[in-house]
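What follows is a short report on a single structure.
Apart from one protein chain that is not included, each protein chain of the complex appears where it belongs.
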Amino acid sequence: MSTPLFVTPLWLDLTAVGIGAIQGAMFAGRMKDRRIDLLGVALIGIVVGLGGGLLRDLLINQLPAAMASNWYLPVATGAALLGMALQRLFSRLNPLIIGLDAVTIGLFGAIGVTKALAYGVPEVPAAFVGIISAVGGSILRDMMLNLPIALMHVGSLYAVAAGVGSALLVILATLRVPITIAGISCVILTAVIRLLSVRFGWSLPEQRAIGSWPRWRRG
Amino acid sequence: MSTPLFVTPLWLDLTAVGIGAIQGAMFAGRMKDRRIDLLGVALIGIVVGLGGGLLRDLLINQLPAAMASNWYLPVATGAALLGMALQRLFSRLNPLIIGLDAVTIGLFGAIGVTKALAYGVPEVPAAFVGIISAVGGSILRDMMLNLPIALMHVGSLYAVAAGVGSALLVILATLRVPITIAGISCVILTAVIRLLSVRFGWSLPEQRAIGSWPRWRRG
Partner (left out) sequence: MSTPLFVTPLWLDLTAVGIGAIQGAMFAGRMKDRRIDLLGVALIGIVVGLGGGLLRDLLINQLPAAMASNWYLPVATGAALLGMALQRLFSRLNPLIIGLDAVTIGLFGAIGVTKALAYGVPEVPAAFVGIISAVGGSILRDMMLNLPIALMHVGSLYAVAAGVGSALLVILATLRVPITIAGISCVILTAVIRLLSVRFGWSLPEQRAIGSWPRWRRG
């Protein structure tokens, strides 16, 4: 399948990276008990902002985008240090950041899916690449900070939003819907699910073996 | 060296992936103190079932097998959710699963070694690729669950079994033994060592500096 790439302008891609890096720095800033230094903050920013795209390109065996341009690393580093310095300001803007982040997840997912399709990856793994593009930064962040990986635990639907959006994009691409429409649909659906799940506290059920399901229990 | 690939039929490869994913889910199921949700279980299943093959293909710089087919990801996810739901059943089948797992390690090792040799990797790193193919899933599982990596600690011979089997395969391939015979020998040797080590509690000695060896101590 020779799906055309859902091309995003560089400034949009870099904005998404910057938003990720700011969030990474704010996350690191909440860990007062660890003595994280300036380099640690920059590293977390780079990991959160660029990690998803890096895992995406490792999975499809291509040169990582951040290695092909001079822009990505300075933007991620700068945004992380800004996020650290202006932590109070950004904390007050939290609702705005959650909104921007929801769009960012969708954007990373859409770029991931179409890049995978464009390089000949079949539909199912292409959707998987979309999910990893969207959530990979937060997985790497938790692994580097030596924390349990947030998205494996009961919480609001981060990866699910990315997964539903990515699946929609794969289906639309298979139906030969123009890639720009398909990509924008993916971004909107992902962002809406994410925001609704934050608003209404939706979550996936905790793991459960059949024998322990309440309806199977006998008095 | 143009070693032919030890070709395994897709159903066998997928069975091995499924057994790995079921074990991953059962492992996650024992962690009652963490609130792992359905997605977390699916993720652990994907990591344990597909992680070894993923690391193998990253090491030899090829497109991961799971990214080249629609089958791997649904099988790993489905097996993980099945393993979660039928945990009690599978726990009772534990001896069977340990047996299947021993064969699975051997199979992953054999596929890893021959794939590396086929892509021109020299003998020593090819055997290393076999070991990582066999144990990579469990390494990634422990890193994602934020646990000490099981195989670095004193315990039954998991990686050693894979290492001996992989070394045998490399030697046989160098001696131009037909690849099917070499591959099956690797699987059998790996599985036998693994099962004997479980049965008799074999383990590697703990790390020790020479100065602290008992025979060097003076009254």
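Every chain is named by a letter (A and B) in the order it is written, and numbering of its residues begins at 1.
The rule we apply is simple: contacts are C-beta pairs under 8 Å (C-beta built on N, C-alpha and C of every residue); 3 or more make two chains touch, one makes a residue touch a chain.
As the structure is a computational prediction, the values presented were derived from the model and not from experiment.
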item	value
Of B:Leu96, B:Met152 or B:Ile181, the residue in touch with the unshown chain	B:Met152
Those residues of chain A which, in the complete complex, touch the missing chain	28-29, 34-41, 43-44, 57-58, 61-64, 66-74, 84-88, 143-146
For chain B, residues in touch with the removed chain	58-61, 116, 121-125, 128-129, 139, 143, 146-149, 151-155, 159-160, 203-211
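We take it that only the chains that are shown with their structure count from here on.
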item	value
Size of the rotation, in steps of 5 degrees, that lays the CA trace of chain A over chain B	120
Distance between chain centroids, defined by C-alpha means - chain A, chain B (Å)	29
